[in-house]
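Only a single protein chain was left out; the remaining protein chains are all shown in position.
Order of writing sets the labels: A and B. Residues in every chain begin at 1.
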Amino acid sequence: MKEDKGPTSGCDHITASSTPATGEGGRTGDWRVLYPVISRDGCVVAKTGKPMCYMCWMFCPEGVISKTVPPEINLEYCKGCGICAEECPSKAITMVQESGE
Amino acid sequence: MSIEKKGDCMTCAEKVLIMTGNHAAAYAVKLCDVQVISAYPITPQSPVVEKLMEFVESGEMKAEYVAVESEHSAITVCISASVVGARVFTASCANGLALMHEMLHWAAGTRLPIVMAIPNRAVAAPWNILNDQQDSISQRDTGWMQIYCRNNQEILDTVIQAYRIAETVMAPVMVCYDGYVLSHTLMPVNMPDEKLVREYLPPYRPHTVLDPKSPRNINPVTLADPRMNAEGVLCHGYMELRSLLQKSLLGSVSVVAEAGREFGRIFGREYGIYDSYRTEDADLLMVSIGSLASEAMDTVDNMRAAGMKIGVMHLRLYRPFPAEVIAKAVRETGCRGVAVLEKNVSYGYEGAVCSDLKAALFDHGVDVFAHSYILGLGGRNVSVSDIEEALNRSYGYLEKKGPDRIKGQEWINCRV
Partner (left out) sequence: MKKLTAVTMPDKEYMLPGNRSCVGCGLSIAYRHGLKALGDSVILTVPASCLTVLQGMYPVSSMLVPCLNTAFETTAASAAGIRAGLDALGKRDVTVVGWAGDGGTSDIGIQALSGAAERNTDFIYICYDNEGYMNTGTQRSGSTPYGAVTSTCPSGKLEHKKDMPMIMAAHNIPYVATVSPSYPIDLYEKFTTAKHMKGTRYLHLLIPCPPGWGYDPRYTVKIGRMAVLCGMFDLYEIINGKLSFYGPSLRIATGEPREPVEAYIRAQNRYRDVSMEVVEMLQEWVDKKWESYKKMGYCETD
């Protein structure tokens, strides 16, 4: 993390005005206690190789699951809520304990 | 009601209309091509916005008029419309202005050039709908500029200047004038040519626009300390943004002066930071804001005739407080004392203008006394003899030195 010292002379704002960027709140994957693992044998997209279902994508509060074949989870930002595991109709997602530091 | 009469302007072909101070404000808003108006009715402000609604409904003025359910919403509408890029106007006073208080901070903090007309009125409790200046003075710490007017011509001219000032400084401006005394009193007013107003006042160009094409988040939570953006630029903390507002306001005295000079060049009526009447060689200076300063001119004539060397200074610009300019002006008169007569009080101390003036004089080493007189609250009539009474009292202190010249604040024509 860069030190935020020194003057703000590079900033021409006279009013607080933000511009968008991923990870505004940092690497939110660090909040996680459990992380999701998609089973290739259980997930219908992985099994059939066809885009379908995507309940995990739809219910993810973070938008970190891709609508790809197979779906992938961006663990850098996944907060580990477990909603995907709970909502997966084929129970193909399991929540696994993060290994301690 | 406006009665047209033949113009007699020396410098340009201006029409002269007879109108109230409220209508003078409304005509100025029309001349400035304001795009969004939002207001809530309150006595004595209502004729300003009624007139504007008339202009909008008749098609004389192309603007959106939002008839909101409160003053709080009126100023909010102005803030949001201004962020989108529209030139906006509102008017209020007294309790309505007090209700706006929270959003006045938002307007200044967002650096929006909103102009608000304020026909000054007493603040409840108890209810009172008549004139004093407690309402706008109570808002002096919100980051808004405040300019006070002495007559209806000044109201019209000052509203036009206010947009130029606000859009240069990027800070909101209150144009204050005494309720009823000016708001409801008919006076002849020269009507500037609209083409010349457009020359004087270029279209509003916002500094930060809310536009789907560049998705910005304006006024989010801002930390105490600076923070890096995604490009690695260290951006302001809350304190830097507030300091930038303060710097702009402190630097805006010259902007107000320039706007007044340029107005004079184009329209033949020049405006400054303050106005003075018979202040040269004065021993005692009466200082005031608003119509009281013009009413005092007759009093001063009488007192001068009686051999008392008294002059009047009207502080046109109250926020930012033009400390250096005023201290210099007071010093140059060579006076030994100042009597500040005002229709407001900072409860628990004295008149607000007096405190500010004292600080300015002290800082700039001007060794004169300054006495605070409170009068005319809640519409209490201010007679020539009231002004004379105050000035006579301070005049008696002119020969006093050191602590003897200190005198607590005093209420004139108050029966308790």
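The working rule: contacts are C-beta pairs under 8 Å (C-beta built on N, C-alpha and C of every residue); 3 or more make two chains touch, one makes a residue touch a chain.
As the structure is a computational prediction, the values presented were derived from the model and not from experiment.
Asks: Among B:17, B:49 or B:103, which one touches the chain that has been omitted from the display?
Replies: B:103
Asks: Which one, B:120, B:183 or B:222, makes contact with the chain that was left out?
Replies: Of the listed residues, the one touching the omitted chain is B:222.
Asks: With respect to the chain omitted from the figure, which of B:67, B:98 or B:257 is a touching residue?
Replies: B:67
Asks: Which positions on subunit A touch the chain that was left off?
Replies: Given the touch definition above, subunit A has residues 11, 13, 16-28, 31, 51-55, 57-64, 67, 74, 76-77, 79-83, 85-87, 95 touching the missing chain.
Asks: Could I get the residues of subunit B that touch the absent chain, sorted low to high?
Replies: Residues touching the hidden chain, for subunit B, are 35-36, 38, 63-64, 66-70, 72-73, 76-86, 88, 102-103, 106, 210-212, 214-223, 227-230, 233, 235-236.
Basically, only the chains that are shown with their structure count from here on.
Asks: So in the complex, which bits of subunit A are touching subunit B?
Replies: Subunit A reaches subunit B through residues 2, 4, 6-8, 10-11, 13-21.
Asks: Residues of subunit B touching subunit A in their complex?
Replies: So the residues of subunit B touching subunit A come out as 109-111, 170, 207-208, 215-220, 222, 225-230, 232-237, 240-241, 244-245, 248.
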